[in-house]
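One protein chain omitted, others in place.
Then we have chain A:
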Amino acid sequence: MATAYPPNQGGVPPEGPAAMPDSYFTESRKGEVNELKTLLRNFSTERDPKRKRDIIKKVIAYMTLGIDVSRLFSEMMLAIETRDLVIKKMVYLYLVNYARSHPELATMCTNTLQKDCGNEDPMVRGLALRALCGLQLPGMVEYISEPLRRSLTDGHAYVRKTGVMGMLKLYRLNREAFQESSFVDILYDMLRDPDASVVSNCIIVLNEVMADSPNGGMAINRAIMLHLLNRIHEFSEFSVVQILDLVPKYIPANNDEAYQIMNLLDPVLGRYSPGAVIATIRAFWSMAEAVGGPDEEAMKRQIVSRCKAPLVTLISSCSSELGYSLLKHAESLIDAVPGVFDDEYRQFFLKYNEPTHIKYLKISILPKLANPENAPDIVAELAECVNDMNIKISRYSVRSLMQIACRDTGGPGCAESIARRLVEMLDLNVSHICSEAATSLASVIRKHPGLKSVIAPPLSRSLKYVEESSGKGSIVYLLGECSEVTMAPYALEKLIDTYDKIDDATIKIALLSSTMKLFCQRPAEVQAMLGRLLAKATDDVSSQDLHDRALLYYRMLESGVDLPVLASVVDTKTALGQGVNFAEEDDFELRAELMKEFNTLSIVFGRESKNFIAEEFQVKFAKQPKEHPLEPGSEGAAPSAIPGGGLDVLGKTSAPAPAPAVAAAAGSFDLLGMGDPGGAAPAPAAPSGGPPFNAAVSMTGDEYQNTWGAINDSQSVVSMVPLKKIPGSTQEVETALARHGIKTMASGELPTEFKFFLYAQDSPTGLLMLIQGNLDKQSGEALLVLTVKVNGGDGGASDQQKVDTLTAVMSSAL
């Protein structure tokens, strides 16, 4: 707030070297400030809150004008002791404003602020807390931590909400202090807060605080995700986006869950909030990708058709700025799933009074919607736009017409009708349209060589009045291609005769190659002018390329090369095959990358974020939770995995949440343990008679998940290992087992139990065994319950035998 602009208002003269000497103003201001000071001190104002309010308002007004009122600090601090909220707020404003420039004064008032943090009015508590955190003084950390911690358990949501944001400020102020206190765990717990705005602030803070963790933000698991999604209707238009942004990071446990999530999100599309609608589309998209498989494309198509109506409504009814951003997003959806938006093509017709940037965008989208049914309408509309007074719009429209023809999506006859329209434009006698039409025709001919007869007639005449060099070059190129035009050599001859007046190398090069092409077709007519052209061109040193080419042709002719050989050299072979498009239209990689960053500026700029966002502001995007298909509870089997089964969503949040939190905060404690990417599944079988388990085996997390999921739960074998005592940490168990060839994929400690995800390879058969272990800490009995799945086993007696061996090994190890 120290940055307020000092305006010229209310009788206060402007700053700077104005007509009168500076000292005069300082004097007068001092006078005013002094007056305020006496007024504030005056006893009578104490009793009249209205009057006091006015005075303080005046102080704040001076402050925003840029006048230094810091001399009133002590008086203002006295005024903080009031029941009047308005006064209080203004004093806080004053305080935050002067904290940076007068740190010593600000420290003086921390006591008052701390006291206010315990005020009986929640509004005051919240405001004081915000002011306290907003001071942003490095020395204040110790004063902030305590009130912050208290605020998180406050009875009123406003205070909690402010407190949560305050944590983020503390984190920015001093990371060590933040990490020392266990705020991250508290934040995870607070995701269950009954108030939606508190929850959304928690997500914001966690995402930012944990940005450096492997998850690139808040750690999520199934319980958290479902808990949040079930409450999604409580969130306001801004906070709902925080939740929706978490969904793309989440890997659903199975396909059913992905559908379930999509059903939960569906009502959000009915909100009048562009941000929420687009975020929902992104969430849907990610769920389709998670389902994957052969249905993925069909699902994406369904998603886009579902979202089309709300998106179109928003585009047609919202402001131009939002409309622009939404159109950009619609465009990338059209690119990703062509065809779905086709029937809404009328929405993309230009309105006369739209801002031009929207018009440009619509013109570039229209060709992507063309199909045999709507192509005539779209072509007619674009042809209409060609006559627009705005040169850029008219150029873009011609180009869009060309794109429809080149993509050949408009059905039979469409390309030809477009070519005819373009030919008509050549005769329009408007320089930019002629030129653009010529360039477009050159592209059309490359895709549809059969249309030469349509294009040929006006070429030689239009060469005279196409002025822009790119257009002229294209006409010359076309003349070379359409050698059947009788007049072609003579049109070029005129150009050759005025060779010295051409100042653009592209025209000269086109002229050279076109004349050569004609020479191969009709040597008798062209020979003379070709000689003149080569003489000029070999002398021309303005362009290296031109010079070299001319020399090459000259020497070939000189050495008496056969005409067919010459023709094969000259022929540029620029025709595009069936089903081939221009390279710039088929940039699938970029599009796929952009879809990953849907709902960000990347879509608006059409660039990946790594190319335009400074490194420190880039946010890692990682899918999570990696361990979670290992919770067979999600599939309704093995109830031992999650305490309390799958009944109570709220209750579940508590248990799994802190585990990843601790893991990510500590950084060193890796839940997944293994990161070996090269590990292939079954290693070669070890010779029998050795140790029962092959120690050389290793697996990646994904393999483990897939294998576990692939084996039917009915084939799993449950077994128990009694332990001597409850182990102190998961580490103890892991090292003991590792000595016997039983590896750990992941493990974790919850308040009530230990969980292990283990695997081992049976040496004689080479079969992999996946083991899930649970150890209840509270039952008092140290009993490790194992659920074992044998990969490739028959689920019968031989599996049971292997599990028995395993149980024996483990009990001896532990």
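Points to keep in mind about this one:
One rule holds in what follows: a contact is a pair of C-beta atoms (placed from the backbone, for glycine too) under 8 Å apart; a residue touches a chain by one contact, two chains touch by 3 or more; residues count from 1.
In the analysis below, contacts and distances are computed from a predicted model.
According to its UniProt record, the chain left out of view corresponds to "AP-2 complex subunit mu" among "LLGL scribble cell polarity complex component 2", "Prolactin 2", "AP-2 complex subunit mu" or "Iron-sulfur cluster assembly protein".
The residue touching the chain not shown here, chosen from A:Arg130, A:Arg192, A:Lys249 or A:Lys789, is A:Arg130. Within the set A:Thr153, A:Ser182 or A:Ser316, the residue that contacts the chain not displayed is A:Ser316.
In the complete complex, the hidden chain is touched by one of A:Thr38, A:Ser182 or A:Gln618, namely A:Gln618. Checked against the full complex, the one of A:Ala279, A:Val454, A:Leu512 or A:Leu546 touching the unshown chain is A:Ala279. Within the whole complex, the absent chain has one touching residue among A:Asn221, A:Thr515 or A:Asn599, and that is A:Asn599.
With the whole complex as reference, residues 1, 3-5, 7, 9, 57, 60-61, 64, 83, 85-86, 89-90, 93, 121-123, 130, 156-158, 161-162, 165, 168-169, 195-198, 201, 204, 208, 233-234, 236-238, 241, 245, 266-268, 270-275, 277-279, 309-310, 312-314, 316-317, 319-322, 324-326, 329, 346-347, 349, 351-353, 355-357, 377, 380-381, 384, 387-389, 430, 597, 599-605, 609, 612-614, 617-619 of chain A touch the missing chain.
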